[in-house]
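Note that one protein chain of the assembly has been removed; the remaining protein chains are unaltered in position.
Right, subunit A next:
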Amino acid sequence: MGGNGVLNLMLRSRWWSFGFRTTIMLYFIVLIVLPIIGIYTQSFSLGWQPFWDSVTDPLAWKSVLLTTKLSVIATVINVLLGTMIGWVLVRYRFPGRRILNSLVDLPFALPTAVGGLMILLLLGPGSLVGGIADNFGIEIVFHEPAIVVAMVFVTFPFVIRAIQPLLEELDKSEEEAAYTLGASTTRTFFQVIFPTILPGILSGAMLAFSRALAEFGAVVLVAGNIPGKTLIASVYIFGEIESDNPQGAAAVSVLLLTLSFFILWAVNLIQSRRMGK
């Protein structure tokens, strides 16, 4: 009890608890808040004009536009795949279901650079798929398709994990009532099931979208990074840092960050609404 006794005294003493609180709060502010403020101030450090110049540099806005476009495509793919897989994993019993369910989280557990390398090996120039696609005149690696594949891989779990709990909670009697009343499977899905899982699809999709916007590791290896063509925003920022232009990097970062914060805020809104119900 000796050690615990001392700790008890420490925790009960006012000074210690004050010190504890201050430490935790300082850690929080220094680690999270300060850096974000820092990046906003840095991007405007030389005034409004240089910020505007950095953002309107064709290579900069093209990279942001490309990232947004490809992220939208990747998100749409993941919404379709994720809804199907979430449905199958919750509703059907079949051999291997539990293994597949655990595998869903693999992209979260795997380092993104390893993910990028895998895609490079599978779809790259010397590979089977790459060779076949090449014969048809389709270029995958170092072009847009590879970036989309990388984004889909990295954001794969989001939609599935967001709709699974909703499907599990779904009241089966409503669904059965719809069938009894003679509704077709398709109609039941769109009128009974879909509205229930929609908030999950939306919040999962937005999380996937913001993650795709931010992705770096998986993409940098497969994108080819040709300015104005396959250079996505995070790689552009990395390039600006490497070429010692922190202000330009910060300006594009601010653009991307503001977009992500907005998405995060929307996700929170959807989730708190659902909680409110």
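Throughout what follows, contacts are C-beta pairs under 8 Å (C-beta built on N, C-alpha and C of every residue); 3 or more make two chains touch, one makes a residue touch a chain; residues count from 1.
The rule is simple: contacts and distances are computed from a predicted model.
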item: Chain excluded from display, named as in UniProt, from "4-phosphopantetheinyl transferase family protein", "Thiosulfohydrolase SoxB", "Multiple sugar transport system ATP-binding protein" or "Sulfate ABC transporter permease subunit"; value: "Sulfate ABC transporter permease subunit"
item: Residue among A:60, A:74 or A:221 that touches the chain left out of view; value: A:221
item: Contact partner of the left-out chain, one of A:66, A:79, A:205 or A:250; value: A:250
item: On subunit A, residues whose C-beta touches the chain left out of the figure; value: 4, 7-8, 10-12, 17, 20-21, 24, 27-28, 31-36, 38-39, 42, 81, 84-85, 87-89, 92, 94, 96, 100, 102-103, 105-115, 117-122, 152-153, 156, 185, 207, 210-211, 213-217, 220-221, 233-235, 237-238, 241, 246, 249-250, 253, 256-257, 260-261, 263-265, 268
